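With one protein chain removed, the remaining protein chains of the complex are shown where they sit.
Chain naming follows the written order as A and B, and within any one chain the residues start at number 1.
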Amino acid sequence: MIAEFKEGDELIPDAGPHPKSPRPTGSADISTGVDSVAARQALAEVPWEPGAPKPDPILVADHVVRRFGGLTAVDVDHVEIQRGVITALIGPNGAGKTTFFNLLTNFDTPDEGTRTFEGEVIDKVAAHEIANHGMVRTFQLTKALSKMTVIENMKLGATGQKGESLFKSLLPFLWKGQEAEIEQRADDLLVHFKMDHMRDEFAGTLSGGQRKLLEMARALMVEPKMVMLDEPMAGVNPALTQSLLGHITGLRDEGMTVLFVEHDMDMVQEISDWVIVMAEGKIIAEGPPASIGQNQAVVDAYLGSSHDSALDLDRDL
Amino acid sequence: MWLVLLIGVLASVLGLGASSPVAAQDDGDDGDDTAEAAESIGGQLRTRTAEGEDVFAEGVTMIVFDADGNEVGSAVSDAEGRWRVALPGPGVYDVQLDVATLPEEVPLRDEGRDRLEGIDVRAGAAQNTLFPLGEAIESSDNTIRFLQLTVDGIKLGLIIAMCSIGLSLIYGTTGLTNFAHGEMVTFGAITAFIVHVVYPGRIFGIPGTNSLVFAALVTIVLAGALGWALNEFVWKRLRNRGASLIAALVVSIGMAIFIRYIYLFQFEGRARFYRDYQIQEQWDLGIIRLAPKDLFIIAFSTTVLIGVGLALQKTRAGKAMRAVADNRDLAESSGIDVESVIKWVWIAGSALAATGGVLFGLTENINWEMGFRLLLLMFAGVTLGGLGTAYGALFGSLIVGIFIQLIAYPSWFPSDMKNVGALGMLVIILLVRPQGLLGRKERIG
Partner (left out) sequence: MDWGAILETIFRGLIGEQFVYFGLAAIGLNLHFGFTGLLNFGQAAFMAAGAYGLAIIVTTLAPRINDDEGMFQLNIGEGWMFVIGVFFGVIVFPIVLALLMGIPTLRLRADYLAIVTIAVAEIIRITMRSPRWDWFTGASDGLSGFSRTFYDLSPFDPGGRYFFNLFIGNQFFLVLVGWAVLAVSALICWLIIRSPWGRVLKAIREDEDAARALGKNAYSYKMQALILGGIFGAIGGMLRAIGFSLAQPDNFITDVTFFVWVALILGGAGKVLAPLVGAGILYAVLNGTDAFLREAVANDVISDELLSGTQVGQVRFMLMGLLLALLAAFRPQGIFGNKEEMALDDR
């Protein structure tokens, strides 16, 4: 009944079985083998226009439309996300960012359109299967599982666990070995994110920023190729912001593809390699962060929207 | 379509009005019995076969008790099913039919309805009683049967609708799935019974205060007050303490059981009936047959529901209720006093549920678990229409009511399974259209 996911499945060629050897502290291996520097350089050739083709797209959306009643929340003609870089998805309130994000991660089904991940059409893939394809998302309102400890949260993230089958769960000797590996990997990641001191605390006792970190670390347990972050900075204590930003760029430097929804322009300017701007459900501009401020369509969209401040806490549509 | 039908029915009532008085059901009972004593209770035990032949129940023992439960006298029905017991004077009496003496071919139509209570006998009156016997006569004409069932269904649907508007609005405004709402329905029926039957008589000598209408008015006021109190002292406090919706749901279940068994404790398991309107011959309206009280129920609840609909549509309070049910945060930020709206939802919803309870008690009977039975049908109606929407509740309930009656249209369908049909429909609706017929899909995230 449960989708079995075998280690080394061809869907995730880079995320093979994890080395069992103990690693030096703080050096969790999250590398995907993608050269992020080259990927960023390749972006320089891309024209600054909506729907611009990328040299090495990991995720492509074609003619994606989502309506609620009579209202068209999302109507995206074409968009490509470059592999190995950080892409920001921004836009004023009600632009349809979160809806589009849900559509990309299959947490919502579009009325029309096609999405392709790693060259494979994922329209019919169930939301929970997406993680096994190598794409993992986080949520705007953090979903740290508060009545579980930090380490339990982490271990949950691992895919292909034998003990997650009802019948095997009754026979611990079948899954104890794998469980130990998973726990080792989780501990390494916690060290990497400097959270190892709270390993056995209930997640509910963590601060907002720590929860965001935990959610990100837990997502990495899936061994994804692409991480989708929904407002990673929302509700985070400013003191933690820098470290969180560092972790996100760190992911990219290990070759991970990052797509995040954000409304804080400072953060977008600081860490993103490419920016996609949405307004009224459509993509109105694309380009490197520096180009966005001068784009007339973007300025109009922000000024034209009723809640124009980019610092508004954006609850979206 | 049914509105047209209703108008037709009303017209025929007006036409027939003079010739068919709200009948004492007994015919051929003119005077010679009443001459023997000033006051008496009597009646004729009979039923009619499907072919229209009269069948009389002979040799049935009828026992009359006074208000204190002392036996006043008894009688045995004659070959034409007639019986009469002389009374010591005017007052309130109960009549018990000894089921053991009933001939097998004429059983009671409603099992358990072997006792009529609180029969008000005025000075010099030869009071008549009616014990419905035998199977309800079913017409052989399928079209007529279909119409009859549809009208019955509309009546039931209107009652469910009246009860479930509160359920739906409370859910819409507070998120609470209130399992104790059924108990408000029972509260209505029982309170009216207490005012009307247990403590009858004119209050302050004002005429009309011993009628069911007066009792219903008292009930509505009390239910509104109870709704207010429940919100103020239970639900508001739970909300303020930040109790989760699941915890609140469980609280409502606990409360429902507690209250229901208090009803049983105080009211006992028997089915009771109101004194007024219980003995009514059905009017033959040409196509279908209806008791005047049924017609009244349909007309009255239609009026009330149209009133509720208009109030929700036109008045400030009604608009506020819909706004809060639609999107609480948005309503709050646009200056609506959400707590006040919730208070009025509780008051109005409870009053409506209690009114529905009185009507339900009038059509069927009054018992301690009537509300719980109705609650599941309300859920079916509300889910069908779309949880949290007022019009959805109305619309869904009507469909459920009609469905329950019409599912018994094929004669092979066991009538004790009618509610199963409605609950089964609930399951199927959730399978194919979980947001209900009028609901909208919710957005994730």
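Assume contacts are C-beta pairs under 8 Å (C-beta built on N, C-alpha and C of every residue); 3 or more make two chains touch, one makes a residue touch a chain.
Remember, it's a predicted structure, so these values are computed and weren't measured experimentally.
For the options A:S165, A:Q184 or A:N295, the residue in contact with the chain missing from this view is A:S165.
Of B:V92, B:L238 or B:A317, it is B:L238 that touches the chain left out of the display. Considering the full assembly, A:E152 is the residue among A:E152, A:E181, A:D196 or A:E280 that touches the omitted chain. In the full complex, chain B makes contact with the omitted chain through residues 177, 238, 243-262, 264-265, 372, 376, 379-380, 383, 414, 416-417, 419-420, 423-424, 426-428, 430-431, 434, 444-445. For chain A, the residues touching the absent chain in the complete assembly are 1-3, 5, 105, 107, 126-132, 136-139, 143, 145-148, 152, 155-157, 159, 161-166, 168-170, 172, 175, 179, 202, 204, 218-219, 221-222.
Keep in mind that, in the parts below, only the chains that are shown with their structure count from here on.
The centroid of the Cα atoms in chain A and the matching centroid in chain B are 57 Å apart.
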